[in-house]
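Here's the structure we're looking at; comments come further down.
All protein chains of the complex are present and in place, except for one that has been dropped.
Right, subunit A next:
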Amino acid sequence: MSDDTPHDETPLDTLPLDSWHRAQGARMVPFAGYEMPIQYTGPSGGIVAEHNWTRESASLFDVSHMGQLTLKGDHAAHELEKLLPGAISNLKPGKMRYSLLLTEAGGVIDDLMVTNTGPHLALVVNGACKWDDIAHLREHLPDDITLTHFDDFALLALQGPKAGEVLESIIPGTGELTFMTAGLFEWDGAHLWVSRAGYTGEDGFEISVHEGRAEDLANALVADERVKPAGLGARDSLRLEAGLPLYGHDLDQNIDPVSADLSFALSKKRRSEGGFFGHKAIAARLAEAEGGTLAKKRVGLLLDGRMPAREGADVFAGDQKIGTVTSGGFSPTLGRPVAMGYVDALHAADGTALECEVRGKRLPATVSPMPFVPHRYFRGS
């Protein structure tokens, strides 16, 4: 869900855990305006090792660059619904939903998570978009809705099949949460907001913690031998395998949710009732999708061989250029290159044989359902 556009013109911010990452052997790179760990060095470090550890055990990711916001006010859910296509009013306390801030033309301003915490709505938005998102929300929400930016909170993601048992042993009760639910927990005198969610396709949690206690919590998590730190590099290859779009690459203001294959985020009731930015455009795209006349669609591509096709690679059907790769790389889990991109909807059916062009070479690619690697979310035992 995040963008890696470096902000060269402004000095980089540091994360609350900056020195912790460096002590763990992180290689830091500019990302979303912050110096962030792309990978760690040492025997268990490296993107592939960190990726595989996340799929096998559990990894700790620092996603504190993301914007943590709350909205408070009598009609906050109703007002927020004017800016996004998800049903928020009927979201019960402790439940969360993936949604999209939209322009009036139906383009994606950002993708985000919305949680009903009870007293307020909590929003987690992309790091590179957070200042624009705040301005957009402030401009369009009524003045009696209070927007708070929790910029003194870190966000730590614990992801992997062993995340549930590890976190339950450290913060009892968290194991009861199911995918896309959240709650307030106390740990060693600190209040933690824990969500069972993430962006790797694995079971896991995102933990919001005050920056003053972030290091204690990170230390407690990696003290468990099942947990190792992992960087942005592994996070990117994991989310690509999970078929999850990355804002700024697979999503932007010129792309609508229907073409982006995110129609699941358009709640049925809201599709029919409207009353949100972009409704008219989205209704038109949905009708096109229904009638088979949608112009382009986000699809997954499985490539033959070992050479990856990356962002910007042209996609061909025969001699005709019919699309562009928006994210691509080598899948450590599958041992072959995978990509996602936008192609003419006429060539978007699963199994369609296409080609990606890389450095003048045509690489055979097959349109494939996503996720490439099955999601393993915890929906209850």
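Keep this in mind: contacts are C-beta pairs under 8 Å (C-beta built on N, C-alpha and C of every residue); 3 or more make two chains touch, one makes a residue touch a chain; residues count from 1.
Quick note on the criterion: contacts and distances are computed from a predicted model.
Asker: Out of "Acyl-CoA dehydrogenase", "Glycine cleavage system H protein", "ABC transporter ATP-binding protein" or "Cysteine desulfurase IscS", what name does the UniProt record list for the absent chain?
Answerer: Answer from the UniProt record of the missing subunit chain: "Glycine cleavage system H protein".
Asker: Among A:138, A:191, A:280 or A:306, which residue is in touch with the absent chain?
Answerer: A:306
Asker: For the chain that's not shown, point to the residue among A:48, A:91, A:265 or A:346 touching it.
Answerer: Going through A:48, A:91, A:265 or A:346 one by one, A:48 is the residue touching the chain not shown.
Asker: Among A:153, A:330 or A:372, which one touches the chain that has been omitted from the display?
Answerer: With A:153, A:330 or A:372 as choices, the missing chain is touched by A:330.
Asker: For subunit A, which residues reach the chain that was dropped from this view?
Answerer: The missing chain touches subunit A at positions 38-39, 46-49, 51, 233, 236-237, 306-308, 310, 329-330, 332, 337, 359.
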